[in-house]
Every structure is written in C-alpha cells, then in structure tokens.
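Structure in structure tokens, see below.
Every protein chain except one is present and positioned as in the full complex.
Order as written gives the chain letters A and B; numbering starts at 1 within each chain.
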Amino acid sequence: MRYSGFRLFSEGMTGNRGWRPVWRDPEPKPEYDVIIIGGGGHGLATAYYLAREHGLRNVAVLEKGYLGGGNVGRNTTIVRANYFLPGNSEFYSHSLKLWEGLAQELNFNVMHSQRGLINLFHSDGQRDAFARRGNAMINQGDDAILLDREGVREILPYLDFDNARFPIHGGLYHPRGGTARHDAVAWGYARGADARGVDLVQNCEVTGIDISNGRVTGVQTTRGAIRARKVGIVVAGRSGQVAAMAGMRLPIESHILQAFVTEGLKPVIDHVVSFGMGHFYISQSDKGGLVFGGDLDFHASYAQRGNLPMAEHVMEAGMALMPMIGKARVLRSWGGIMDMTPDGSPIIDRTAIEGLHVNCGWCYGGFKAVPGSGFSFAHLLATGRHHAPAARFRLDRFARGDLIDEEGTGSQHNLH
Amino acid sequence: MRIVGRGRVDRTITVPFTFDGRRFWGHEGDTLASALMANGVRMVGRSFKYHRPRGIFSAGSEEPSALVTIGHGTARTPNVRAPMQELYEGLSARSQNAWPSLSRDLLALNDLLAPFLGAGFYYKTFMWPRAFWERVYEPAIRRAAGPGALSGQADAARYDKAFAHCDVLVIGGGPSGLMAALVAGRAGSDVILAEEDRKFGGRLLAETEEVDGQPGPDWAAGVVAELTALPNVRLMPRTTVTGAYDQGTYAALERVGLHLAAPHPDAPLETFWRIVARRTVLAAGALERAIAFPDNDRPGIMQAGAVRAYLHRWGVAAGRNVTVFTNNDSGHRTARDLRAAGVDVAGVVDARPDAPDSADYPVFAAGHVVGTSGRHGLREIRVRHAGGQRQLATDCLAVSGGWNPSVHLACHMNARPVWHEGIAGFVAPDGAVPGMAAAGAARGLFSTAGCLADGAEAARAALADLGVTVTSVEVPRAEDGAYDIAPLWHVPGKGRAWLDYQNDVTVKDVEMAAHQNFASAEHMKRYTTQGMAPDQGKTSNVAALAVLAEATGRTIPQTGTTTYRPPYTPVSIAAMGAGGRGKGFAPERFTPSHAACVRRDAPMVEAGLWYRPSYFPLNGETSWRDSCDREVRMVRERVGICDVSTLGKIDVQGPDATAFLDLVYANTISTLRVGRVRYGIMLREDGHVMDDGTCARLGPHHYLVTTTTAAAGPVMRHMEFVHQCLAPRLDVRFIPVTEQWAQFAIAGPRSRDLLNALLDTSIDGQDFPFMACGAVGLMGVAGRLFRISFSGEHGYELAVPARFGAALFRQLLCLAEPFGGGPYGMEALNVLRIEKGFLTHAELDGRTTAFDLGLGRMVSPGKDCIGKAAARRPGLCGASREQLVGLKPVAPEGRLTPGAHLFAEGAQAVRVNDQGHVTSACHSPTLGHEIALAFLKDGRARHGRRMRSVDHLLGVETLCEVCDPVFFDPEGARARG
Partner (left out) sequence: MRITCPLCGARDRREFHYMGDAVYLDRPDPVAPAVAWDDYLHLRDNPAGETRDLWFHEAGCGAWLVVTRNTVSHDVLSVALADGIRGGAG
C-alpha cells in the first residue's frame, strides 16, 4: 500500500478502514538463503537492501522481541557525516547520502531533518583538531564550516558565552547534519523489506547457531530450527552472547549509554548542538521534547538503565552550555546497550566460520549508520565481497593494528 | 464553587492571583487548580494535537490536562500541573498551546481535520516535494507542537543538590507511609519520609474517613507531630521520589520555593536529592484511572476521587449538578459525599449490572455514558443503561475506572508489574528493587485499615532485615471496606473516545495501530504516542493496553506493559544539573603566579582545569603576535620566566622504584645516574604513546616523574594500575606532588646568570650540566633545580614548595629585568617548542606511536615495557604510517595552518589523495617565516620534497617543503652550552 497525502485524505473520508498492516506476521519457513539475527535498525536495513539491491528475497529477520526495539528505538536521533579517519569518512558519507531521499525511497516519512550540527570548541587545541576534521570532511566531499565565536553566536545566541567555565571559541558547523525520527527508520525499512518478501519474525529468539564442518547451516530458535546458507549477526549490545553460540569471542564490551527527553516545548533549539568540554549533545524533536545525552556510564552492563552520576553530569553540562534550558523538565530517561570496540569503530565482516557474518561494534554512533550499515552488510552477504565504503571495518584490524580510533583513546573499550 | 463549612483551606486569608490576565482570589491552602475551580474557571488549556478544550482532570501530579505556564521573564515555567501548584499571592498563570486566546484558538481547526490526522499520519505524508519537509512541513509541525514555551533566557534562581542517608526510606505519606514511618521511627531507626504533597495524609485528606476515631486529617497531623519530635526521623514534604537506582540509591526532587511569592534569595527553588537507603517502603498509593467513552475529554469530566478531594480538602464543588460514571464502588462515594455537602447529583451511571442502589440519587445500572456535549465545558451527557437511554444535564462528570497502584518506582530496574485480577490492575512485583517493599495501595490494598496495617508490617519487616526487632505494633482502627470492580476500559460505539488527554490518543488510534500490526505494547505506544505526554500516561496507559489487548485478541498480561523509567514525575534540568552553571561546571585551578599574571594584564586561558597566561602585553603592542614574538626573542636572546607548575609531578620512591620505572617508561631508566634527568615516553599497553615528560633521579631509590598538564591524573592512575595489578611485588610507592611544588622555567642564554643572583650557592656548567638535577637553597628555602629545556635554550626549571611560588615568581621577574628578561606565556612557549620540534598533545593525540614520532629508538630493546608488545603490530609501523615532519612554506610569506591536510603537488585535494595533516603551526620570529609540524605518510623519507598544504575551511593553500621537525639549532648546542 502506497502512502501519500491523497491516501490519507481518501482513508479519512471513508473512516480509515482501508489501512493495511505495515508488515506481515509470517511463520518462519524451514530454510532461508539468508538469516539476519536481530530486527533492529541495522538488521532491518540489511534485509531491505538484500532484497532491493541484490534481489535476495528468501530472507528472514529473526527478532527476539519486537522490531526496532533496540538502540534504533532508543537514541538521540542524530544523523551526521563528520568523521575524519579513513574508513569512517567514506562510510558515513555514503550513509548520509542514503539518508537523503530515504523517506521517498521507503515511502515512509522518516523525518530526516538536516537542520545542521554544530560541534563547539573551547580552546586552540580543540579548534585545531576540529579544523583537521572539517578539512577531512570536505576532502570526502561532505560539508563543513569553521565558525568563530561570533559565527556561533549568530546561530546559537542562547549559549552561555560570557559566564562559562569553558568559553566558546567557535564551532565546526556541519549543515547537512541533523536528526531523524528513530522509530520511523526501523518501521520504514521493515515495511520495505516485508513488501519485498522478507520474513520478519518477531518473538523469535535465536538460541543456537548450527555449524557443521566449519560452515554455518542454520540457527536454533524459540520457534524451532531454521536452516540457512548464510547468517548475519546484527545484535549490537548482544553480539557477545550470540557470537558465543558460535564459539567466538568478539572485541566487544557492552556498556550503558543514557539519554533523556524533556516535556514538549515550543521550538527553542533549531540545530543539533554538541558541547566540546562536557560530552553533551542536544536537539529538539519535532514534537517539542529536548532530546539529549552524554557519555557512557562507563561500566560494562546489560541493564538498559543508567545511574545518577552520569545523568547528573549530563544535566550539569547542559546548564553550563545553555542555562536557558533549566526550566525544561526531564520527562524520561533511558539506557541502551552499546557494543563498544577497542577503537570505537564498527565491524562488518565475515568470521572464521564460513557463511557466518557479523555486523556490530557501532558503539554509540549506530543510528546514523543504519542505512550505510545495512547497505554494506547486504553487499557483503550477497556478493561475498566487502563494500568499498565499509572495507576497513574488519574483525582482524585490532590484531593487525589497522585501527580507526577517532577519539585517540586506545584499546580500552569504554573510552570511545 | 466553594461549599460552606467544607475543606481545610484558611478562608480568613485571601490570596489574589491571575489566570490569563484575569484577576481571581483564592485562599491559603489552595492549589491553582482548586482556586480556579472555586472561581468557576473550567477550561484551562488545549490539547496537543487537536487543540481540544481541556479542564482540570485530577488533584495530583498525574494531571494530564491542566498544564499552565507560571511566572514571567526568566522565572517563566512552562507545563506546570495546576493541581501541583500551590497558590501564592500574585501568582500569574497562563494557558498554553492556544492562539490567539484560549477560547478562540485558531489551531482548533485541527479538530475538524481529525479524520486525516489519526495516529501516525505524519509517517504517511509530508514527503513531496522532498525539499518541503525541512522548509515547510517540519517548521509548521514544530510550531504547532509543544505545549509550553521556555523563556529563552537563563533562570536567575538558585537550585541545589544534596545527599541523604537513612535506614528506612518511606516513599509516600498516606496512611501506609505514615504508619511505616511511625513504626520505624519509634524503633529508633534513621527514617526519611518523603511526600509529594505539601501535607502528609494522602487520601485521608481527600476523604471523610476516620482513623482511631478522629477525622483522617487530624490523625495524620498527630502522627506528623510525633514524627517531627523524633530526632531520627526526617520529614520531607513537597518531595517526590523520582527514581530508583542501584544499591538503594533514590533520586528525589524537593520543591523548596516554588510555592512562595518571594522565595528566599539564599534558598534554592528546588533541591535534587540522592537518598541512600538501606531499606525502602514504597507507599506511593494508587491513581484513579479514567474510562474511555465518546467525547470523554471535555472540561468538567474528572476523576471521581479528585472531585472528592476538591470537596473535602479545598471545600470546592467541581460542579453544580454532578454525574458519576463508575465501574467500582468508589464512584458512589463521590455521589454520597457531594449529596451530603448539598451538591446536586444528577445520577450515578454504574457499568455493573448489579450496581448498588441509592435512595439519594438515581443509579443507572449496567449503564454507559455514550456521549457528551458542551463546547468549552460539559453541559450534558447521554447515558445508555439497563432501562434505556437518558440525557442528563450536568456540568461535571466524575469518572472512576478503578485504581492503578503506583508501581513505577518498583519497576525502575526493568521489572514488569504483575497483573492482579481482583483489582483489575497491575501491582508492584516483589523484590524487583533490592531492599524495597511495597505497602498499602501501591500493593493493591485499597481499604484504609488494610493500608495502615500493611504500612506497619512493611516497616516491621524492613527493620527485621536490618536486625531490629519490633514486637508489637498497634494499628489504629479505620474503615475496612471491600473493593468491588468490574473492569470497563472503554464504551463501545461511535465517536472519539480519549485515552491520552494531552497527546490526543483515542481508542480508535490504538485500534488502528493494532490493525496495522503495531501490535506490541511498545509499537502501539510509539506509533500512537500514547503515554508520551508530560503525564506519561499515568491515568491512561493501563486502559490503552486493555484496548490493545482487546484489539489483538490477547489478555492484558499477555499484552504486557511498556518499560517504566525514571523520573516518576518530570525533574527540571536546573535542579538535576544544579551547580553546573557558569564557573561551577568544573573546578578552577590556579597557578602560584596567577595573580601576578593577571596584574600584568596577561589574558588567562583554560588549560584543562588550569588557567595559564597567554602572553604578557606591553605598552605599544597591538596584537598577541607582537607580544608573542617579543617573548620568543627574549627567551632566545636573553632570559624568560614561565610558570610550569601545572605539569604533573609524581614522586616515586622505594627499593624497586628503578625496576618499576623501567616497566612504565618505554626507555630505560635504570641507566640514569643520580642527579640526572632523562626525557621519557610512556606507552599505553596498546602500543601508542600515552604521555611524555621527564624523569629525574633524586636518589638511588627516589625519582621525580613529570607528566604533561592534561595527563597528570591518567598517568598516576596508570602507574597505580601497573603497580597494583601487574607488578604488586615491586616495593615502590608513589604520590602525586603537582600541588606541592611550584615550578618555573628559566630559559635563555642569561638563565644561569639570573639563577646565580638568586641561589644561595651559585652553579656552573660543571656541577649543573645539561640534564642535571639537584637540591638548591634560595633565601633559606630548600628547592630543586632541573637543567631541562622545552625551548631549546640553555634553561632550568626551579621548584620550591608551593607556598613560596608566588614570591619566587615575583623575585624571578625582578631579577630578570636587569638582563632584559621577563615572563613569557603559552603562545611563546608554543612557538619555542615548535621551532625545536618538541611535542605536545597536538602530536601526542593518542593515535601516534613512538615510531611515528621518530622516537622508535627510545623503546628499549633490552627490556619489557608497557606497550612494547602491541607496538610491534604491523599496522603500527612502516612506510604507510604518517610520520612526524617539519614543514616550511616555499614562498616566505606562505601560511601554514593547523588542521590543513597534505597532498602531493598536482594531486586533487580529496580523501583518496590525503597524505597527512598539520598538527601545529606558527610564525617563527626566529626564522622569519611560518613553520609547522605535521604527520606525513612515509614522512621521514620525504624530507626535501614539496607538498601542498590545503585548508579548505580557511581557504588557505600553501606549497611547502618537508623538512626535519627540528627547525632551530638541530645539534642542541644552545641547550647544552
């Protein structure tokens, strides 16, 4: 069923009785060409691109809960392509290009809003690092503008310029950065994959991975055994457990990241703003809530909930940067499980087990990567070859020392 | 409308206030909601999507509809729940989400378009033409959305944070909570009793029940008096416990001054508490839920329990002619109480076929309200019942769909509540939060007697856990009625029946979501926005789940709930972020010379937590460059003084100190002689450079390690890790002494002359050669002298105990003057080090290796060190690595800028051609042109080659020559001389 303003009108005139399910609830078949474990954003996008780009339709996405119930439904919705190291630059650039036009392609309004992202800097050293980054973004073909203090004041007059502990020296402005409606991305990909014949199987937890002679042959699930020629693990924070079913250890440690949303407010923040001294980033949703977050709670966890020290630190950073948000009230907080790698960059690769592939390690930057990740992973699954923009996201790069460490914080997983 | 003789407001005190500019009067003890109702104001706001008129629905923080803006200017507060705002003199409240006025709201037009604006409509449209989303649709949606508005300015008020600790935290001061606090308090335990309301008593304040033969409020007041007298009990009214966290930590928000016309200037408006409790009794009560029926959202349609609360506590009748719609016994209580107070009751519509009859008012058994009318407030309801159809004129419909225990805090650690068929509601699961037990209505016990007994028992059990035995507890007498309910979630039929009053989610929206296969509770919530408004669906979520269950053919427990997450009620960012504003965000660290630098008009810049002088302007200098260039020449030609106290210093002692330092430093320390200093680098275990600095051997088993300013803490932590976790047998101890020593660089050809004017015993090149260190005396103070140089000049660093730092700095400047010397700042320091190719964090950015930096030879082959094994990985060495080089512009006036990327001549400036980047650049007054340090692929093999430095951001492109990173005095003769 195609969505449009006209369809809304005609349905509205006839009692909204004609809307059809956005996806089916199929029983899993005994065998698929490809099984994707994990019905989050990355898994759904992978399935969609397998069907659309590679014509693979005998595909199942197995989700232990509900579609889009992981980090894609629990993030701060920021979409950007402002990385600077080879590997990340080309990947996120490609992903952002996929975002642009995604609503039309999926015929589902993902509300991609390129309202501009400003990373603030507060010292000469930070400025120099952002200059390196901004130039790398332009080298990649993306957009970046270096703003001085007055340039920042023009776009973000409400920041605390005069009283701050760390005065604002300027900012790196990424006009094509912005936000999107997170759930809609998952639902749009799910709907598109379903329409192309992909089976989206919810409430189907994978409990084992069948391997025979070094080759994956299928999976065991709470809804029975399912055979497959290829299996892709796309389970973010749960990667360690699922990989263990195949006897693998991954370079991943799972951590909590909290985020927050306030009660709805009239428009007050028109961009995405990121503080350079306090790990705080904020935007305002179209519904009016201020959506913001900070750094990890820093200890390994699967609890999907955080603790007060980091929550308070995030609020303090908000008050330091833009005290005018003080009267806004936090309505809800949440915590996601972040699959942290030793260099802060992701993994899209084969494994030592033939047919078994992994897509993980998105740390806490996975949302913006959803289209690119799905596209590149589908390419790898379908063709057996690495997709060029994701070619550096190898599993063995840590052992080889081919690191993509944007933060420069080294191999300790939680420092990225 | 006030009822004579009812309520507990003080009618002798009149409190004027305004709503939407109109002047009204209330009384001491009123809330904004009770005062508005007393003044006959019914419509107080508009809903989020359809801009439907909204009135007061509840008498508590669960209020979904009556959200207003309070105050003006920087004190303006949006989305205040009218029932939670205590009235004060001069309070100014305004309605929200209506323009141009509450009664004539243009966007009420949306309501006419409702058939096209059902749940999730925006996912299906606004996509064409593509550019219109950002330019037209999204801005329009944003403007329409959001109930209240921030002022856009920083609030001038104070906010605070605090910690508290107790044996037993009691959450909620109703009958259960009061009893729990009383039992625990009498037993001598440290008790905190937190109550959201200004007054303790809970539902006792809203009902006519007696406890121990006294009116409920009087009994509560008696208990409060006793608790107040107990030194081990802390009563916290106006305090909402908002979150449950690990190991018995709770968040709570105390509204300290929000109820005052003139809050005390020294007191906070709100205080955010972290309460650590060994045991917790959750006595948070229960919230009454609504029933969905066509047009059930008009002002005048309220919770039945709230109608009683307004009557008994505030002496206000919610209407002149009230009707009740209920599916349980508590609705009848509203009718009885109103009649007793002389208010007309037009009838009770009871969904139960066996509804109890009444002599005082008509009861419509097996009755449903099937429609309402009244544009800005309820006028009439239509009833279908066992005996047929009726229309009833009424201005207030009191609705009771049953009660939901407040299980939220018990579920903050991911637990799901448990369905309880008897009350048709969810109750708190046992043991879901370690140390917490629910009591009373929060556990599904709805009789007062049951709550009192349960609160006492919960406290007894908590005390028993803590090893305190309470033998006998006397529970006061109280009403002990049964609770009979026949679940009714929504009345079938045409017309829109509201679930979420604020977000305008109707029964049909939930059904449509289910029909489109948004069938899980989470999908339904996210698709319809049910429960995502400021009230978080406190009165509507369970009904919405029930509707979803019905639509999908499941039971309610099968359908499940969404996740409960903190905060229970919204918490202001200002309170939770108290202390973060302005300078409060991070500690400020000042060097011993700070005041002297400020006196010399040096701009002080942030260096981590420290402040350091940028440069020292002199008369006639018009830019920082003038000053910087002069300071550089001063150091190169005469002598300069710089406060380097911010560098980290770690004192290392012990028989195994040498072996330990050999392990943490990449280079060898064991060959260092006593009285000598060595430059050293430390690696992370992953093989990258962590930090650089010096290591001075002060004695056979005594070293002083310096770190960069930023790495002082991390290096200390790292050394403790290496010692305690990897090499605990080494007999070594260390302690940070950064703050204990003031240290000054004295650099330049005249540095020794200056020192000899200061030191008790003069030094010469024999006893203090380059890289020597030792104890010195100056004016009776024992100091330390290190002959090291970060400028490339003959130089020293002189350390004295920190308390002498300011005096020494003054003295050094006095002594420097005759030599033509003086202070230099960070700008000059940076230029001096770039000229010499010395490193800072611009180069040590966490991604570079000793190999990259040309320091590969420092990684001693003869011993193990942290990071050595991992540094051997193939990706960390070789020609493909970007290596440290110097850059000089080919044309003398050419500009070099940090952050520029490097490309081969003739190659396009795009990523695939990227050869490296500039890390540090400056104008070198010594050389007369710009210079830069850079990382370049295979850079050491490319000295003498030409590269293009391209800075797109600044529009600067410069042809430059690759060279050795040491631009000046490559032999190091000046430092050694």
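Heads up, the rule we're going with is that a residue touches a chain if its C-beta (ideal position, glycine included) is under 8 Å from a C-beta of that chain, and two chains touch if they have at least 3 such contacts.
None of the values given here were measured: they were computed from a predicted structure.
Chemist: One chain is left out of this view; which of B:H264, B:K583, B:R717 or B:R946 touches it in the full complex?
Modeler: With B:H264, B:K583, B:R717 or B:R946 as choices, the missing chain is touched by B:R717.
Chemist: Can you tell me which of B:H312, B:R612, B:R873 or B:H901 touches the chain that was removed from the display?
Modeler: B:R873
Chemist: Looking at the full complex, which residue from B:L730, B:A757 or B:C877 touches the chain that isn't shown here?
Modeler: Result: among the candidates, B:L730 touches the missing chain.
Chemist: Which of A:T46, A:T76, A:T221 or A:N414 sits in contact with the chain that's absent?
Modeler: A:N414
Chemist: Using the document's contact rule, name the residues of subunit A that touch the chain not shown here.
Modeler: 238-241, 244, 249-254, 298-303, 307-309, 342, 398-399, 411-414
Chemist: Please give every residue of subunit B in contact with the chain that is not shown.
Modeler: Listed in rising order, the touching residues are 163, 245-249, 274, 276, 413, 434, 685-686, 713, 717, 720-721, 723-730, 864, 868-870, 872-873.
As a working rule, only the chains that are shown with their structure count from here on.
Chemist: Where on subunit A is subunit B touching in the complex?
Modeler: 3-5, 7-9, 12-13, 15-16, 19-25, 65-67, 69, 73, 86, 89-90, 101, 103-104, 107-109, 111-115, 122-125, 127-136, 138-141, 144-146, 158, 160, 163-167, 181, 183-184, 187-188, 202, 262-268, 277-278, 284, 286-288, 303-305, 307-308, 311-312, 314-320, 323-334, 342, 397, 399-403, 405, 407-411
Chemist: Across the complex, what residues on subunit B touch subunit A?
Modeler: 48, 76-79, 115-116, 118, 121-128, 130, 133-134, 138, 141-143, 145-155, 159, 161, 243, 245-246, 249, 251, 272, 274, 412-414, 508, 512, 515-520, 522-523, 526-527, 529, 532-534, 536, 563, 565-567, 570-574, 576-586, 588, 605-607, 684-688, 690, 841-842, 845-847, 870, 873-876, 897-901, 909-911, 914, 917-920, 950-954
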